[in-house]
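One structure, as structure tokens, below. Some questions next.
What you see is the complex with one protein chain gone and the rest in place.
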Amino acid sequence: MTNRGFEKHYYLMLLPGMVWLILFSLVPMLGIVMAFQDFNPGLGIFKSEWIGLENFKYMFLLSDSKTIMFNTIYIAVLKIIGNLLVPLIFALMLNELRVIVMKRWIQTIVYLPHFLSWVILSGILLDVFAFKGPVNGMLTFFGVEPILFLARADLFPYIVVGSDVWKEFGFNTIIYLAALTSINPALYEAAAIDGATRLQRLRFVTVPGITTTIVLLAVLSLGNVLNAGFDQIFNMYNPLVYSTGDIIDTWVYRAGLQNLQFSLATAMGLLKSVVSFVLIVISYYLASRFANYRIF
Amino acid sequence: MKAVKKIGFICIAILMVVVTACGSNNNSKSPSPAADSKDGNKVTEQPAAADPFGKYKDPVTIRIGQGIDPTDKSLPQGDTPENNQYTRHIKEQLNVDTKIVWQASKGKDYDQKVNLAIASDDLPDLVIVNDAQLRQMVKAGQLADLSEVFDQYASPAIKGIIEKTEGRALEAVNFDGKMMALPNVTARGDAVHTMWIRQDWLDKLKLEVPKTVDELAAVAKAFVEQDPDGNNQKDTIGISGPQAGGKIHANFITSSNNTFGLDPIFSAYLAYPGFWLEGKDGKPVYGSIQPEVKDALAKLREMYAAGLIDREMSIRKDAAEPVVAGKSGIFFGPFWMGYWPLPDAIKNDPTANWQAYALPLDKNGEYSPHMATPSSQFLAVRKGYEHPEVALKLLNLLVRDEATFDVSVTLDHYPVRIVYAPVDEIEFTLQSLQEVLAGTKKPEDLNIPGYKLLVDDANKVTKTKLEPYDKNDIQYWNTDDMGAWSRLYSIFVGGKPLMEKRNEVYSLTYSQTKTMESRWANLEKLETETFLKIIMGAAPLESFDMFVEDWKKQDGDKVTEEVAEAVKK
Partner (left out) sequence: MVTEKTFGAKAMDILLVIILLAIGLLCVMPIWYTFALSLSDKAAAAAGIVRLWPIGFNLNAYDQIMSDEKFIRSFGISLQRVLLGATLNFIVVVLTAYPLSKTTRAFRPRNIFMWVLVFTMFFNGGLVPWYMAMKSYGLMNTVWGLVFAGGLQVFHIILVVNFFRNLPKELEEAALVDGAGPWYTLVRLYVPLAVPVLATITLFGIVYHWNEFFHGLVLMSSTDKYPLQTYIQQLVVTIDTTTMTEDEYKKLSELSNQTLNAAKIFIAMIPVLIVYPFLQRFFIHGITLGSVKE
């Protein structure tokens, strides 16, 4: 049932959002041209020299650009997976908890680490993984030799991913919880009457009830495939773990210390945007083609 | 479909309006300073004789960006950053009004603000910048050429201080023969990294102060194994290393104040990684790829493996922690450790007797530290600003009257202040204070231009330093006034090694060349990764040879040629 007369109301409703979008997102987007320029502030965006893909080539001509690319994607993908699954599992577990007071308390507590910035949290983590820190204390208790965790290139990506998931899962749980509330309780009752066990209810009622949310978050998180998390890594890494921990953002930052790399930074930002957007578009069409489900 | 098109149109129309609006905004803004400058030049040409301290007839306004200390509370009630004892003095003496267009706390925040000002081409009239920013601004043509105004307006005092740097200060601001900014000059005390050691631990274990690297290793071994803190646990560190994000040695870009670095051990092997040195054929060579560095790395690797150097160097959260906690016996740093971290250290353990020495010695029995550039901050003037000479007048006035100011208000509030310190500030202060203690001089005799804190120091020294005056151990100090203690302990204990004879090694250049701008981050990564891995045993010592080859291949040779070019000029 449609009513054409409603469209003008719809435009009206969109107006404030669109003005906001144009002024604060679209207009500054002109700056993307900097990615193809040798940006000179004295000349500005309109007069700086055009150098085509030079900025992108520069990044890929580095001796270790492959490593940096790989590190970025590897850490980012692990984070995407962890940040989707752990909050989901946690939300489901919380959903099964019957003591409401406890549910609320635990939920509040786990969301706390989100509020500590990486500057603070990295300091705490460095202590936790220190030679005399609690993790090594536990290892010694089980008779394992203490390990210099943050000097180990082979462990570094996992420490980064693990601590990021730990920091964010409580906060990420919120979206799932909101989705869980919209499941019709009548469905649970019906399932119980049919004699479904707890696990069956979980599988046939709860999970299908939030599938759309899961798919939505999964698709959107693809946009982070080149975001390995600058703040975190910058505050935790050291030259010993460059081989597995140096990512595009930390690299661009170090390059920018030598020379204010306005154009290089824009180029890398653009690269990330293009990759993210392409992935999103692909997964959007895959979802609508095969699952007949439109994400947005 | 019609409606879609319509909306599309509207969007585009709005976009166009906005874009042209900011476009025209920019256009109308950028030519105006140029127009001003034409008029401005005519005005400034009128007065014939240049007076370094001349008062303007009509008030002149400076628009500045100001770096501040977020913890500062020194301004008296009613005073503001734009109206305080310093700005009033400037108004009175020069008829110059101060307008702060933005402020940010010094360090990262301030740099961010400057970078944005550069990128958006919206500079304050006067701004303090670092080396990378300066080069960017010169490249973008944003700065006024100060060559002439410097010649005309720099006071003899400032010229004298700059001359004493033997051309290093001027070289830092020299772009194709033009002086594009005013360089600061810091006392050379910051540059010299000395050995700080727990004298009380030495005494307890009946050890002598180590003179060579081998003796240093032996002492460190004793500190680790013989329980100097007496808690029956093997929990002490011989030699502290840098923290996460710290450097194992200074380099030509950040050449001073590398606290907790291992610089003195490198220089004991006459190795100067990160510095540009004169090769045997007289041409510049890069210090990090010299064979001496390999020797130093081999020794450091051996010491690390033996547990003499902090196991957690370069991954530790805070290198100062073990020092403050009384768990570390030796670290390297400049003279000013009395300000930090030692106050907390002696609060935890009042008997922690930290003393500093110009050690260890090299194979010739000499102390040969690397030295820093005297200039790392620059006062730049926006191109087109009508009164570029204001920059010099402000600094002239600062240097002339610095010693007469009430120091309880931090000098950060002096607009665009850059440091002009006599190179020998620390040494001279120490000497003078010893004379005050000996009774041969009085505080009133010490009102000497340039040595701004000397009178204040002299007034406090008799209360803070206890007898016997020739001993600096911690028990001969009064720690009631921690502010005075910090300063004077730094001067007496940290300054003492500066009086010893030393072989100073300077870098041939402290600035970057063209290729470095694009390649240096890469080369530096290669270097820091290799060195740290060698020391901490994650890579064999032989990987050094591989590093040297890679370094040369990856444009290191090209960079070296450019440095040779730059040095020739």
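Going in written order, the chains are labelled A and B, and every chain counts its residues from 1.
To be clear about the criterion, a residue touches a chain if its C-beta (ideal position, glycine included) is under 8 Å from a C-beta of that chain, and two chains touch if they have at least 3 such contacts.
Every value quoted in this text rests on a predicted model; they were computed, and no experiment measured them.
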Listed residues B:50, B:75, B:119 or B:541, member touching the removed chain: B:119
Contact with the hidden chain (one of A:53, A:138 or A:178): A:178
Which of B:62, B:303 or B:320 contacts the chain that the document leaves out: B:320
Absent-chain interface as seen on chain A, which is shown: 1-3, 6-7, 9-11, 13-14, 16-18, 20-21, 23-32, 34, 45, 90, 93-94, 96-100, 102-117, 119-121, 123-124, 127, 166, 170-171, 174-175, 177-182, 184-186, 188-189, 192, 198, 212-213, 216, 220, 223, 235, 262, 265-266, 269-270, 273, 276-277, 280, 295-296
Chain not shown, touching residues in chain B: 1, 3-4, 7-8, 21-22, 25-26, 68-72, 100-109, 112-113, 116, 119-120, 122, 130, 184, 186-187, 190, 245, 247, 250, 254, 256-259, 317-318, 320-322, 324-326, 336, 339-341, 343-344, 347-348, 376-377, 410-412, 419, 421, 483, 486, 490
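The criterion applied here is as follows: only the chains that are shown with their structure count from here on.
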CA centroid of chain A to CA centroid of chain B, Å: 38
Complex contact set, residues of chain B against chain A: 3, 7, 11, 14-15, 18-19, 22-23, 26, 30, 115, 118-121, 132-133, 135-136, 139-142, 235, 244-245, 253, 311-312, 314-318, 512, 516-518, 520-522, 524-526, 528-529, 531-533, 536, 538, 550, 554
Contact set on chain A toward chain B in their complex: 7, 11, 18-19, 22-23, 26-27, 30, 39-44, 46, 58, 62-64, 123, 126-127, 130-132, 148, 150-151, 153, 235-240, 242-243, 246, 251, 254-255, 257-260, 262
